[in-house]
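Can you keep this structure in mind? I'll have questions shortly.
Here the complex is missing a single protein chain, while all its other protein chains stay put.
Chain IDs A and B follow the sequence of writing; residue 1 opens each chain.
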Amino acid sequence: MKRLFPHPYLSLTLIALWFLLVNQLKIGSLVMAIILGTVIPLVTAAWWPNRPRVRHPFRLAAYVILVLWDVIVANFQVARIVLFMPRDRIRSNWVTIPLDLTSPEAISLLAGTITMTPGTVTSDISACGRALLVHSLHAPDPGAVRDEIKSRYEARLKRIFE
Amino acid sequence: MILPYALAIFLACIVLSLVLNIWRLLTAPTVTDRILTLDTMTVNAIALVVAYGIWAGTGLYLEIAVIFALTGFVGSVAYCKYLLRGSIIE
Partner (left out) sequence: MTFALALDLFLSAILIGGGLFALVGSYGLLRLPRPMQRLHAPTKATTVGVGAALVVSALDLAGQGQVSWQEGLITLFLLLTAPISALFLAKTLILRGEADPNLPDPGTGQPWATLAEERPDP
């Protein structure tokens, strides 16, 4: 069983995704979904040596809702900067974020969150994977941006994944 | 009731965005800007297709939007990868 399904959650996700894609509940789609859910994890198993561990799935759901809300709220701020702020008064800055997270899944989730919350874009990771380079559209004080990201997102992800 | 009017405004906004994007595509200072503009155009095109689907009252157009989302992303990443590494598949 473990050899046939190296990543059971990935298989279940693939089955759900296939149903979303074909958009109908038929027995034929279920057969196809199960075939895909078996074959794809087997073929890609070489690139997934470890199973990602999620300790608190419900906290992860709460985190997703928090991020979606932040995306909407912060979009208004960026729209205001783009529309009304004079070009020479936009203070763009690089921000370095030292990472406390160690699992690759948590770091990629944090990087995605930073990009999707407007005003900041994850631009690079250090060669050792211990710091993120973030570009901020309007940040007169880069330290405040770093502290907010660390307390608002990274602390939550650390509780979820580690 | 008023949804068709809102839909018309939405379509106008998206078409205007696409016109602005084409203007940017023609005047972009660097290659990276062109990739960014093409990426934006894909997302705008998805919005256009979805909005037209609402207008037509059928879910069929969503399949086009799915394909656009898939190919547009792969396209922009392939362009970037070419500029970063000099080849796409290593």
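As a convention for this text, a residue touches a chain if its C-beta (ideal position, glycine included) is under 8 Å from a C-beta of that chain, and two chains touch if they have at least 3 such contacts.
Since the structure is predicted, the reported quantities are computational estimates derived from the model, not experimental observations.
Within the complete assembly, residues 17, 19-21, 23, 71-72, 75, 78-79, 82-83, 87, 90, 92, 94-96, 98, 111-112, 115-116, 118-119, 121-128, 130-131, 133, 135, 137 of subunit A touch the chain that is not shown. For subunit B, the list of residues touching the undisplayed chain reads 1-3, 5-7, 9-14, 16-18, 20-21, 23-24, 29-30, 32-33, 35-37, 39-40, 43-44, 46-47, 50-51, 53-54, 57, 59, 62-63, 65-66, 69-70, 73, 76-77, 80-81, 83-85.
Simple rule for what comes next: only the chains that are shown with their structure count from here on.
With centres defined as mean CA coordinates, subunit B is found 22 Å away from subunit A.
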